[in-house]
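Sending over a structure as structure tokens; questions will come in a sec.
Only one protein chain is missing; all other protein chains are in place.
Up next is subunit A:
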């Protein structure tokens, strides 16, 4: 059951199925309830998935896989760590994680902004399709693999094979890059890049100037098959 106390709607997840929680969130969003607080998420999977109407959801504790996936127009704050694929195929809005994210953060996310105020695991921003992902800590192995559009900002270090088989989009890394994947290359930073970083990070009270940001983009060498490269295959 959800109870309304002044300016705050609470849902205790303990005795509800995930489907019931998501149905409640959808119902509250359609009633134009502005904010909801989820209590006792206990690492449960699929929370706040497929919500398409404007609502702010604050989750008090760690969540499992796919939190906020497929959602539109929503504003999620997670006060805890999260499991695989937070914000998978996210369409628009914001997800902020006050903790660490496991593998595949923002996988295939098409729009909106996903912000991890800790570290993210392997394959962060895999197949990113237009969203912005900001990680204030490190990202793991194979991040931005097959990225197609959008922007990834990492203040810390990036693991091996960053941006492997990238198609497009841009990645900024403030720390060390273990290694670049196939068809990724470093590009000199320009003023517009620093402006973008300053704009995105100042909201988080981070000054981009404190980091030695490097820019990674697609080298576009794998775009076309060239007969002279036949021997390489």
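Everything below uses one rule, namely that a residue touches a chain if its C-beta (ideal position, glycine included) is under 8 Å from a C-beta of that chain, and two chains touch if they have at least 3 such contacts; residues count from 1.
The rule is simple: contacts and distances are computed from a predicted model.
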| item | value |
| --- | --- |
| Protein name, per the UniProt record, of whichever chain is missing from view ("NADPH-dependent 2,4-dienoyl-CoA reductase/sulfur reductase-like enzyme", "glutamine--fructose-6-phosphate transaminase (isomerizing)", "Putative RecB family exonuclease" or "Ferredoxin") | "glutamine--fructose-6-phosphate transaminase (isomerizing)" |
| Of A:68, A:93, A:125 or A:159, the one touching the omitted chain in the full complex | A:159 |
| Contact partner of the left-out chain, one of A:42, A:182 or A:203 | A:42 |
| Omitted-chain contact residue, chosen from A:83, A:150 or A:181 | A:83 |
| Absent chain, residues of subunit A that touch it | 42-44, 62, 64, 81, 83-84, 102-103, 121-123, 140-142, 159-160 |
